[in-house]
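These notes concern the structure reproduced below.
Heads up, one of the protein chains got dropped from this complex, but the rest are sitting where they should.
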Amino acid sequence: MARSPIKHLIEKEGIASIFFLVFCQVLALKFAAGIGTSNQAPSVAHAVAPWIFGPFQILLLYLPPWLGALVFPLIFIAGLAGLPWIVDYWGVKSGQRIFMILCGTVILLLIWFMMKEFWWI
Amino acid sequence: MPKQIEWTRRAVLRLGWFGIIAASTLSIDPLVKYLTSKEDQLQSPLVVYNKPLDKNSDWQSAATARVWVKRDSRGAMALVASCTHLGCEVTYHPNRKEWLCPCHGSVYDVEGRPLSGPAPKALQRAAVEIKPDGSLMINTAQQVEMDYRA
Partner (left out) sequence: MKDQNFVNHIRPRFIPDGVLTILYTFCLGGLSFLAFVILGVTGFLLMFHYQPGDSTGFGSILTIASVIPYGSVIRNLHYWAGQLMVVTVNLHMLRVVWTHSYKSPKQLNWLIGVALLILILVLDFTGYLLIGSQESGAAATVAVNILGLIPGMGKGLAQIMFGEPSALSGSTLVVYVWHCVGLPIFALFLQLYHFWRIRRDGGVRPL
């Protein structure tokens, strides 16, 4: 295979970094980060979790806390961490399928959360 | 000739490893004790409510703590406004006569019994003492029954 100096790769990475920096800066100038409700103010009637933890809030709505917030995430982490070994034992196809099921569940919960909160607000 | 310990490189390293493991094991307990100490954030379980409280009033919030008080014909009572699901602060909505939890949507009736949502049991009641000057002293550490009155 032909070889080229790493400089060419670094150039591309540099371009990607500049894009990312500009994107970040634009977001920062355009959209202010949320501040929430002051703790001196009267209690809010409805507290929405940050979107990253939306799946947790959905799980806690419908499952007992030990299941939704302890067992479920532990299963997820174990499945994620064990992926190379799952693939070794059951083959690439089923391994990737298990990974897809785990990720799909989280994304589904996230969409559920976003729909719910979107209607709620 | 007495048997002598030979200080080979391997022996020294092994001793070093043993020392490190022993020292780490011994420091677990002090570390946990140090990190879990609450001595610098002592919280008194006593809450004072010194605003006038009418007979047959609705729930009134003691602004300094998560405690609400109310008085009916039988006496005064206090309620700790922590959701029994996961501890968020519940708020009384006088127009609905219900307690609402902002986090996971639990709803309690006016007496604090769970109506809907994931909350497993009723809101906790605390012991109240009426002082001679009419102010209320609430002891949140002392849990009482729902029909308790001071």
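Order of writing sets the chain letters: A and B. Residues in each chain are counted from 1.
We adopt the following convention: a contact is a pair of C-beta atoms (placed from the backbone, for glycine too) under 8 Å apart; a residue touches a chain by one contact, two chains touch by 3 or more.
Quantities reported herein were computed from a predicted structural model and do not represent experimental measurements.
Asker: Taking the complete complex into account, tell me which visible chains touch the one left out.
Answerer: Displayed chains contacted by the hidden chain, ordered by label: A, B.
Asker: For chain A, enumerate the residues touching the unshown chain of the complex.
Answerer: Considering the whole complex, chain A reaches the absent chain at 1-6, 8-9, 12-13, 16-17, 20-21, 23-25, 27-29, 31-39, 41, 43-44, 47-50, 52-53, 60, 65-66, 69-70, 77, 80-81, 83-85, 87-88, 92, 96, 99, 103.
Asker: What residues on chain B make contact with the chain left out of this view?
Answerer: 32, 35-36, 38, 41, 43, 66, 82, 86-89, 102-103
One rule holds for everything that comes next: only the chains that are shown with their structure count from here on.
Asker: Roughly how many whole angstrom separate the Cα centroids of chain A and chain B?
Answerer: 31
Asker: Sort out for me which residues of chain B touch chain A in the complex.
Answerer: 85-86, 88-89, 91, 93, 100, 102-105, 117-118
Asker: Please output the residues of chain A touching chain B within their complex, sorted ascending.
Answerer: Counting only chain A, the residues touching chain B are 42-47, 57, 60-62, 64-65.
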